[in-house]
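As you look at this complex, bear in mind that one protein chain is not there, while each of the others sits in place.
The first chain written gets the first letter, and so on, giving A, B and C; residue counts start at 1 in each chain.
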Amino acid sequence: LSNTENGLMFQKTMGNFKGHALPGSFFLLFGLWWSVKYPLKYACRKNKNACYLGSRAGFQRLEFVEGIIKAVFALIGMVAEQFVPDGPHLKLYNYEEKHWDHLMNWQHATMYLFYGISGLVDIVAHGTNALPVAMDRMMLSLAVFIEGFLFCYHLHGRAMLDVHVHQLLLFAVFGAAVCIFLEVFFRGSIVLEMLRTSLCILQGSWFWQIGFVLYPPNGSPEWNQTDHTNMMFLTMCYCWHYAFAFLILAVNYTIVTLAVLLCTKEVPCLFGSQSKRHQH
Amino acid sequence: LSNTENGLMFQKTMGNFKGHALPGSFFLLFGLWWSVKYPLKYACRKNKNACYLGSRAGFQRLEFVEGIIKAVFALIGMVAEQFVPDGPHLKLYNYEEKHWDHLMNWQHATMYLFYGISGLVDIVAHGTNALPVAMDRMMLSLAVFIEGFLFCYHLHGRAMLDVHVHQLLLFAVFGAAVCIFLEVFFRGSIVLEMLRTSLCILQGSWFWQIGFVLYPPNGSPEWNQTDHTNMMFLTMCYCWHYAFAFLILAVNYTIVTLAVLLCTKEVPCLFGSQSKRHQH
Amino acid sequence: LSNTENGLMFQKTMGNFKGHALPGSFFLLFGLWWSVKYPLKYACRKNKNACYLGSRAGFQRLEFVEGIIKAVFALIGMVAEQFVPDGPHLKLYNYEEKHWDHLMNWQHATMYLFYGISGLVDIVAHGTNALPVAMDRMMLSLAVFIEGFLFCYHLHGRAMLDVHVHQLLLFAVFGAAVCIFLEVFFRGSIVLEMLRTSLCILQGSWFWQIGFVLYPPNGSPEWNQTDHTNMMFLTMCYCWHYAFAFLILAVNYTIVTLAVLLCTKEVPCLFGSQSKRHQH
Partner (left out) sequence: LSNTENGLMFQKTMGNFKGHALPGSFFLLFGLWWSVKYPLKYACRKNKNACYLGSRAGFQRLEFVEGIIKAVFALIGMVAEQFVPDGPHLKLYNYEEKHWDHLMNWQHATMYLFYGISGLVDIVAHGTNALPVAMDRMMLSLAVFIEGFLFCYHLHGRAMLDVHVHQLLLFAVFGAAVCIFLEVFFRGSIVLEMLRTSLCILQGSWFWQIGFVLYPPNGSPEWNQTDHTNMMFLTMCYCWHYAFAFLILAVNYTIVTLAVLLCTKEVPCLFGSQSKRHQH
């Protein structure tokens, strides 16, 4: 009975469609942005006398801006989790009824907190030269790891399918954490950057899928939470999401590579200020 | 009862002898080919003024061709899984009876899909210079990982021995995934290439063994699925397969090394076009 | 019943508040010291003609002193575990009653033993040049690993919450062991040193938290050991401790960096002997 009540409480506070679509959109946004940024960086590195963004300073500035956006998003997330109508409003313990208050919201706020720290470290590491730049990857890796860590202890007392779709998410989360940690040592490796990007897109699109499976909008019928074939289908579906992430990556990679080729050969650069005409 | 039905459905669609012998043959083919290719590459690298294939361009062309073969095999596999007489024919959900349709075939098609993507990446990475070459190892590593990942969620509700022989397979699969991922960073390490080759041969021959154990052809008596000593024997048998894979590797390595030595010393090269006679 | 007796025995011998606060203080002490030392080392390396401590010899001397302190602390710990009033006094087996004597104290003494060995290796590696310096990290990694290893087999037959808070500790312990092992190969990487420092502070502050949760001092009411929401809160609380560790790290890093900047620019060095005045 306690589990059922827990489930009901959960359904009310966060476990609705929007609660999964929002973080999913953030991850998709970052994933899509990275699927443009890293191919661009790679293409510019190969064509040295290319456009403005290809310069080391340009990309450093980008990382700085990314850090600000990450920190702002994290702050908004934390504030939202606290001050939504049925949120905890910074109250952690209900002394009257002697139980913890809105633990789910506090947990989500904690996840955002570490992304916020990661954003701050990005800002300091790329804005000043006081901090070694590799710290940004280390903090991002930790933020992703802690997201997964909290998810792990999040799943007690839920239905089989619910647990399964969240467990699948953990593969993307811990995979990304390991990949980003490797980037501390192999910084600038395009392969690791692409892997991270693909896992980020996967995480984003899978958040949306979880929303559709557990809280079907528009009154679609609910999924049978105990049917074993549903689990098998979703496992496979997860792989299709990943294939889809690679498709997006491939399309963006192609577009960016062609654009850089065009810009360095014939036409003035679309992305920056140092057009070739000035050189002649 | 649901498990029994599931088992019966499985036996009909894919779980026959051929269904294991076919992928096993593909893996054996690739393993045997690699057991010739990598020793050849290593021997040619040591004897610089050797035959044509020893050149960097030659091996790059080989990887390109390998990619095409991989992609074609994967395409055939996907089409076959879909359009065999009792296959899903691209139908995923049976709306009349409200259940998923031929999930096994769809899962196998998904496995092939990632090998197909890996083949495509090989083609682009070695055919053009738009993609960093290390991407080929990363995609292959992912394809192998996803094969193992889908296998993991494949084994519910089967007999003990059935689960055990597939679990043993997973050691080869995940071992190969890790080994190939390491190759992203230690590309061209002959040690890792040999390890990968041995694991590939092991996987291929073990697929055949699974076929013989679970679906004995020619009316041999079935194995007792719940006998603990059968499990112990098969664990040991798995190690013998691995020892056998190393035997094959050793034989091929010796032949190739001797052939290269002969070809670089006395006789015109057997493998290529730049014979020594033209130099005198 | 055996478990309950075990629990009672435990509560008497070591499981009091002090027994957790003491090791926690040691870890905090080392963590705080490292949070000063490593930023100082990094800042001094960047500003070459900086103060005395920045020299390689100075930091080697520091590691030597650290080794002595570690060895002394470990010796004190071992002696204390043996000769506290209700300790084993070097008696391992009770032959009259035929049972092991004070196993908990012996286990803690074993943990201290390996930290002692690590201290000795530090002394030899940095005091003489007979031993390769990388041995100090390897032994420290092993000492931390063995601490975690003994903790793992420490938790049978305890209440759910008790097990959970100790399991959380293991993340910090094994994380630190892996991080220090990586330092064998990436010695002097500021990122790994900061990670180690943060995990050390986390471990220290979490030891204190365990003390407060399991043995509330000042007669506070006990925590409900079987309440699932308590577990969820503590998981989150663990993350806050980690965020707090990073806060401390950030504050110390800032202070140290500013101090070094000041000392190298305008004022005579606060930390060492080679003041700039002598150069003019």
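Going forward, a residue touches a chain if its C-beta (ideal position, glycine included) is under 8 Å from a C-beta of that chain, and two chains touch if they have at least 3 such contacts.
All of these numbers come straight from a predicted model, not from anything done at the bench.
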{"item": "Visible chains that the absent chain touches, using the contact criterion stated earlier", "value": "B, C"}
{"item": "Of B:Phe17, B:Phe171 or B:Phe212, the one touching the omitted chain in the full complex", "value": "B:Phe171"}
{"item": "Residue among C:Phe17, C:Trp33, C:Phe64 or C:Trp106 touching the omitted chain", "value": "C:Trp106"}
{"item": "Chain not shown, touching residues in chain B", "value": "42, 171, 186, 189-191, 194-195, 228-233, 235-236, 239-240, 242-243, 246, 253, 257"}
{"item": "Positions on chain C where the hidden chain makes contact", "value": "2, 6, 99-100, 103, 106-107, 110, 113-114, 117, 130-132, 134-135, 138, 146, 149-150, 153-154, 156-157, 184-185"}
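The rule is simple: only the chains that are shown with their structure count from here on.
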{"item": "Copies chain A and chain B touch via same or different residues, half shared test", "value": "different"}
{"item": "Gap in Å, rounded to a whole number, between the CA centres of chain C and chain B", "value": "47"}
{"item": "Per-residue multi-chain contacts in chain C, two or more chains", "value": "none"}
